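With one protein chain withheld, the remaining protein chains of the complex are depicted in position.
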Amino acid sequence: MSRIVSKIDIASAGYKKNHATMMQKVEALQAKVHKARFERPERDIERLHRQKKLTVRERLDLLLDPGTPFLEIGTLVANKAYGGDVQGAGQVSGIGIIYGREVIIHADDPSIKGGAWYPLSVKKIVRTLDIAIENRLPVIHLCDSAGGFLPLQSDLFPDRHAAGRIFRNQCTLSKMGVPQIAVVLGHCTAGGAYIPALCDYSVIVRGNGGVFLGGPPLVKAATGEIVTAEALGGATMHTTVSGTCDYAADDEPHAMAIARDIFANTSPIAKQVIDRTEAEAPFYDPKELYGLVPTDWKTGFDMREVIARVVDGSYFHEYQPDYGTTMICGYARIWGCKVGILANNGVLFNDSSLKAAHFMRLCDRDRTPLVFLQNITGYMVGREYEERGITKDGAKMIMTQVGCTVPKFTVIVGGSFGAGNYGMCGRAFDGRFLWMWPQSQIAVMGAEQAANTLADVKIRQLERNGHELNPEEIAAIRDPVLVSFEAESDAYYSTSEMWDDGILDPVDTRNALGMAIVASLNAPFGDIGYGVLRL
Amino acid sequence: MTIIKKLFIANRAEIALRIVRTARRMGIATVVPMHSQDQFGPALNEADETVEVFGTPAVAAWLDIPGIMRAAIETGCDAIHPGYGFLSENAAFAKAVAEAGLVFVGPPASVIELMGDKITARRFAATQGMPVIPAADEAEDPATFEKRAFAVGFPMLVKGAAGGGGKGMQIARRAEDLANAISAARSESQRYFGDGRLFAERFVEQPRHIEVQVFGDNQGNVIHLGERECSIQRRFQKLIEESPAPTLPVGLRDRICNAAVTLAAAAKYVNAGTVECIVSPDGEFFFLEMNTRLQVEHPVTEMVTGLDLVELQLRVAQGEVLPLRQADVQFSGHAIECRILAEDADAGFVPDIGKVLLLNMPAGPGVRFDCGVTQGAPVTADFDSLLAKLVVHGADRTLAISRMRSALIETAMLGVTINNDFLLRVLKHPAFARGETDTGFLERHKAELAPVALTLAERQILLAVAASAAPDISATRIPEPYASMGAWRN
Partner (left out) sequence: MAQLNFKMTTLLFPDIPETRHQVQVRTDAVYVDGSSVQVRKTAAGSFIGYLDGRGERLRAVASGDTIYVQLRGRSFAVNRVDPTRAAASSAADVPGATHAPMPGVVISLVAILGQHVKKGDALLVIESMKLQMTISANLDGEVAEMPLAVGQTFQRNDMLVRLQNSGDAA
C-alpha cells in the first residue's frame, strides 16, 4: 500500500468552480435536512407539549449513548411526495449506539401528521427492518403513530412488501435471535398494535401509551361498548392484567431509562472478524471533495482523488493498475477496516468488467467487505465490443457481484445509468447500504439521451406518415421528456422514493461507510464458494 | 506508692482510646474489653491486649461488675480506669476493685458514695456553705415527696437522684405538669440507671451551666484547673463546651472555682472530679452536683492548661502527690469542644444508626479529634450516640470559633447522620459569637438554626459527585470507531 499522490490543484479555476457549485448543493442539502428534522408547525409542537410528549430527537437523545454517532437513514424520504408535507414520511430511522452496541431505531414522528403511516412510511419501516435482518442489528421501536393513512391504504396495506412485511420482518428477526424492544409512547392501533406484541420486550408510558386492536371509536361502533383509551389498552391494564406490555413508565425519560436497562441485559453476540487495525484520518482534507467532483456528471474526474479523501491515511493498494483502467480496483482501510474498493473511471469495457469480477472474487474469498463508488454511464457499446463479448463480460460482473457473501456498500458519487448501475451493486443487488451525493443522478439512461431517443422515435414515426417537423415542434416533443427525466433522475427524487438510504454530504461519506461497515459485522458472512477464476 | 504496670480500661470508644494513648506514653500496658457487638473500636487496635466481655444487651457487659473484675484479673491487670459513664460513679464497683487488691483510678468508694449521689452531695454542699437550689428529695420521705416538690416552686426540674448525663430529667413548668413529670422521670431513671428515686429542684431560667475541674491527691491537696461552660445543651445533654466561660466576670469565676476547691477538699476528694453549678442571669451561682469521675469534656481543660488529665489521674492513683500547686496552673487561650453525635439534629435530634462508610478526621493547628469509631464501623442503637469529640484551641475565642468552623466542615462520617452541620450553624450564630450562652440557647434560636435550603447549583454538584461515586455497574466504554466519531450526525 502506498499513499495516493493527489494531482489536483486547489488553486485552479476548475477546482474553484466545482467547489462553488458543489457547496451550493451541499448547503441546499443541509437546509432541506434541517427542515425535515427540526422545522415543525408551532401548533404541532404545542400539541406535543400538552400531551407531555418529547420530540423524536429528544427521545433519541435520552435513549442513545451520549456523545455517540447516529447514522440516519432516509432523512428526506417523501420530500417530493404528498405535497412535500410529510417530512421523512413521518419516520426517523437510523443506526445508533446504546451501551456501546449498535442498534437500529424505527421511530414514528408524532409531530408529522400525528405519525400516520403513508405508503412511503411503511416502505421506510420495512427497509429499516430489512437492514436489521441483513446486519443482525437489535431494533428499538419508538411507537407513536396515528395509524395508516386511509386515503392511500391500497398502497400501504395489501402488497407483499407493504405493512404486513413489517410484522413478517419482526417475526423473522425474532427467529434469528435478534432482540427487539418496543417503547409505546402513543397509540399502537390495529396493525400497529402488533409491533409491541411481536417484540421481545415492551415498555409503555402511562397516560399516553395505548395498545389496542381497535380504538375506543371503533369499539363503540362495533359493539356499542364505551371505554376510555386508558382502560381499553393503557399502561396499567397491559402491565398488570393482560401482560401484553412488560414495563410501565411514568413518563418518557423514565421509559427511555427502562429501555436502556432492558437492552443492557440482552447479550451481545460475537462479531464477524475481519482484517481491522487502528483507524487513521485521510491524509488529504476531505473538504477537497467539494472541489474535485464536477456537478455536471458528464464531466469526468479521477476517482482516485475521491478515494484519497475517504480512506485511512489516503493509503491504497491498486490491483491490476495497468489493465482495464476505466475500473479502479484496490484495497484500502476505512476506519481501520480493510475493504475492497471498486470505482468507475469511465465507461466499462471488456477488460474493466473482467478485472472487476476477478477483484470481487478475491475480496469475497478473503472476507473483505466491498465498497462501490459509482460514476458510470454504462458498458461500451458497438460491434467491436459485442464481438469481444461485452454482454457476456457484463454478465460475469453482475453474476460475481451477486454471488458475493461479504457485505457490499455503494455510494453513487456521480451518475448511475443503465446496466452500469447493476454491475456496480445498485439497489436491487442486496448491498447493505446505498447512498447518493447531492448532485448525483440515477436513471436508465441520461435525460438528454432519453429525450433524444424518444423524440427520434416520434419524429421518424411522423415522418413515415409524411410529417416534417420544425425545431419548435421537435422541442415540444423533446422538452417535456427532458424535464420529467431530469426530475426523476435527481438524487432528491431517488431519496424521496427511498431508492437509496440517504443523500450524503460528501465529507460524511467516510463516517457513513465506517459506521455501516462496523455495524454490518454483527451478521456472519456467508460461505466462500468457488475459488478465484481468472476470467 | 503502687506503680501501675497494667491498666484495664472498663470503657470503650473514644475515651478508651484516649486513656490507652496516655498509658502507653507512661509505659503502662493496657487491656481493653471487646464485645461481639463492639468489635470496631479504635482502642481495640491500639491497646496491648483485648479481652472479650459478654452481656445482652451489649451495654450490660460494661455494667457487669463481676464480669469486668474477672476480665481485669484474668488479664493480669493491677489497675482499672472506669472512664466516664458505665461504672465510673458506682461506689460498689470502686469498692470491689479495691477489695480485689487492684488500684481504682478515681476517688475512694466512700467519696463516690458521698458526692456521687445527688441528694447526699447537695446536703453536704449546703453544710459547707455552698449555695444550693431549693429542692426536694424523695428518699427523705416518699409519701410527702410530691407535696414537698410543690414547695420548691415552679418552674422545676424533676430528675433521677442516681442519674446524670441528661437522662431521667423532666421540666414541670406549672402545677398541672408535675404529676406527669414525676412519672416520666421515674420510668426513664429506672430504665437507664436501675434506680427510680427522684429529686425535684427549682429550675433557674436561662441558667448558665458552669463547672469546675478539680483534682485532689491522697495527701489532702486539692486544686482547680479552671472552669468550663457547658450551656449549649439539648435534652439536658451537653453539646458544646468551652473554657474559659465567655463573659463570666472574673470575680464570679474565682468565687465559683474557690468554692469548688473548698467543697472538694472538705469531701477529702481524691483524683479528678467536676463540681457543676448553675449561674443565674443576675450572677448568682448554685451547686448542682459533683461528678466523681473524668468528664467527657475534659479535653477543653487540657487544651487551655496544657496538662494531661489522664496522666494526672494515673499518677494520683499510684499514690503520688499532685505535681503542681494552684499557683503553678497556667491558663492560655480559649478551647471549645463540639460533641459529634449520630443524630439528625434537624429532625428533632433523632438518633441515627448506620455504618461509617467514609471517615475523615479534621486536623490542623489547634485541632484535636478524639474519635470513637473507625472507618467501616457500624453505628447501632446498642451504644451511646457520641461518635467523636472535636476540640479546638485558639489564642482567643474568635480564633477558636473560626478553627472550629473549618474543622466541622472537614469532619465527615458518611453513612450515618451526624450533627456537625448543626453545630456549625450554632457556631456561626451571632449570639454564640457574643457569648450569650445559656441552657435555653438552642430552643430560643431554633428557627434561626434551621438548615438553609439547597440552591439548584448545589444540588447539581451533589448529584454530579454522587453519580461519579456510584459503583460502576452501568459504566460503558464506547468502542471504536464510535468513540472517535463522537456525536456525529449525517
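Quick notes on this structure:
In this document, chain identifiers A and B correspond to the written order of the chains, with residue numbering beginning at 1 in each.
What we mean here is this: a residue touches a chain if its C-beta (ideal position, glycine included) is under 8 Å from a C-beta of that chain, and two chains touch if they have at least 3 such contacts.
These numbers come from a predicted model, not from an experiment.
The chain we do not see here touches A, B in the full complex.
Touch with the chain omitted from the figure is made, among A:N18, A:T68, A:S496 or A:S520, by A:T68.
Across the entire complex, the residue among B:G251, B:P365, B:P430 or B:P471 in touch with the chain not shown is B:P471.
Listed for subunit A, the residues touching the missing chain in the whole complex are 62, 65-68, 236, 240, 247-250, 253-254, 257-258, 260-262, 278. Take subunit B: the residues that touch the chain left off the picture are 355, 357-358, 360, 408-412, 414-415, 417-418, 420-421, 424, 451, 457-472, 474-478, 480, 482-484, 486.
Here is the rule we go by: only the chains that are shown with their structure count from here on.
Averaging Cα coordinates per chain places subunit A and subunit B 76 Å apart.
By the touch rule above, subunit B contacts subunit A in their complex via residues 474, 476-482, 484-490. Within the complex formed with subunit B, the subunit A residues making contact are 65-72, 75, 97, 99-100, 264, 278-279, 335-336, 502, 504-505, 508, 511-512, 514-515, 518.
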